[in-house]
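Our next item is chain A:
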Amino acid sequence: MVEVVRHDIVIVGGGGAGIRAAIAAVEADPKVTVALVSKVYPMRSHTVSAEGGAAAVVPGSDDSLDKHAYDTVKGSDFLADQDVVDYFVEQAPLELTRLEHWGCPWSRNDDGSVATRPFGGMQIPRTWYAADKVGFHMLHTLFQHCMRFDRIVRYDEYFVTKLLVDGGAVKGVAALDMREGKTRVVLGRAVILATGGAGKCFPFTTNGTIKTGDGMALAYRAGVGLKDMEFVQYHPTGLPGTGILITEASRGEGGYLINSEGERFLVTRDYGVGQKAELGPRDMISRAIMQEISAGRGIKGAYGEHVQLDLRHLGEAKIMKRLPFVRELSKTYAGVDPVHQPIPIRPVVHYMMGGVDTNVTGATDLPGLYAAGECASVSLNGANRLGSNSLTECLVFGARAAIEALKYARGTSEGNETALRRQGEEEMARIDALRGRKKGGERISQIRREMNLAMERGCGVYRDQASMQQTVAEVAQLKGRYADLALEDSSKVFNTEILTALELGNMLDVAETIAVAALARQESRGAHACRDYPTRNDQKFLHHLLVFFTPAGPRLEKKAVTITRFQPEERKY
Partner candidate 1 sequence: MSDRQKKTFVITRFDPDKDEVPKTQTYEIPVRPDWKVLDALNFIKDEVDGTLSHRWSCRMAVCGSCGMMVNGEPKLTCKTALSDYGDTVEVGPLSNFPVIRDLVVELEGFMEKFKAVKPWILRAKEKAPEEGVYRQSPAELEAFKQFSMCINCMLCYAACPVVGNEPDYLGPAAIALGHRYNLDSRDEGDAERNQVFREEGGVYSCSYANECSEVCPKNVDPAAAINQAKFLAVVDWAKSFVSPRSRKK
Partner candidate 2 sequence: MKHLIARLEPVIWALFGGGFFVGCLLMPAFIFMLCIAAPLGWLPEGALSYERAHALAANPIGRLALFVLIVLPFWNGANHLRHFVIDLRGIRSDGVVAPACYAAALVVTGIAAVAVGKL
């Protein structure tokens, strides 16, 4: 018999968005209880790895909400929904202030006010920071703060494997309790997905191993559309080999990008970033680096060609004060000390602009299902996200989703427990059958490697129709082979092999939606740069693409983009 627990709201994912949602829910209603279900202890969530900062207009500065909105829309290559952007920029300062009240150690000016730094694509320094460990401090502040609420009940190291739907609405989840290896049912009148991105679909990524697109896959299989999946952000500065992130703040603080000839190519050559140079948006700088490498001005290393990030002119004092983590990472993982040597870097998969399709309230088209953070596509980021908007996004839309989910939950029933329990039991049987299954001869690591390579080949910084077509075919074929997966570990307690297998299944679903959407977008916009269609085509493609699951394969649909104040214009800096 499957064990069943019941709460008012179930949140899947314990990172920035998930914890913010949990706190918002218990603060808004003194009676509700929230289940915070996470496959890792919340302080391990990948929010922890964000480095550079969180964007919000500083009240009383010469910045304005309009400017933040414009920068965000332009950065998105006009594919952001502008009603969403307006709500975001308005809430951003309140959310970052709230975090300050909760103890976040934001770096300060001498007068005790919060310090800001410049960031790519932002016309004014509006990125709040805590040295270069912003995600770490935000996540730990949130996690520590959430400890004060006994009504936030944590289910740590529970891996959600299925959304439970009754009467056309989501009423809970089935989750694998890693510690005991048992499937359990966590019921709630609304479910919020906050599981983060899917960078691990790619071989070379800043993302931790936990970022396997779980929430996206859960929603997709439940019939919800995934939106803007073709837009995969390559961060310009990752360490070759490991893909470890070297924050954009290193450029915000004045770092240069140089090629093999020691030339600041963003200044000396025209890559469309103009005066902004190293502070151009990520999509453009990543393309510039790839062009430098193809033009033979890359530097050969043990892990392919790269260019360099030069911080030497900043001096040791500034590096230690503002970028100590960059120094630690460079020394430990690249063997260079940025005080004395330039850091080898190359573009690396960093962030999914796409995700579970939601409106500005975080609601999906499936009643009772909400999403926030990187796993959602609320359409703040469009075709390219600006650095430092995503940490703020987790807070703004995590909180909003919780409030809306709560409103919805008050007016809906608990669902038929017998039917939901039966679904949980079916799920338990499915998981038990997979554990230690000897059928077939496919290895997890082999399929994952082939998927990674296919995604890199077809959905890299530059894409072309032929390789995208090949990737679509390869991923479909890998999904077939996945059915023949052989597993060695038949034990119950903390069986990480079955976890890895289930994650791989999620990634294959997500990878397929990325490739299919990328192939369909026959233009170049934001992070999607297609060699066969090198320009933006507003006549044909000024809309989102939704990918829906069907047993026969992914189905595409268009969705209008909301344009209010800012009309599309040529994106030049």
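Here is the rule we go by: a residue touches a chain if its C-beta (ideal position, glycine included) is under 8 Å from a C-beta of that chain, and two chains touch if they have at least 3 such contacts; residues count from 1.
The set was built so that all candidates are chains of the complex that A comes from, given by their letters.
As the structure is a computational prediction, the values presented were derived from the model and not from experiment.
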item	value
Given options 1 or 2, the chain of this complex that touches chain A	1
Complex contacts: residues of chain A adjacent to candidate 1	40-41, 43-46, 48-49, 59, 94-95, 97-98, 100-103, 105-114, 133, 136-137, 140, 144-145, 147-148, 156, 179, 208-210, 241-242, 244-245, 302, 325, 328-329, 332-333, 335, 444-445, 487-489, 491-497
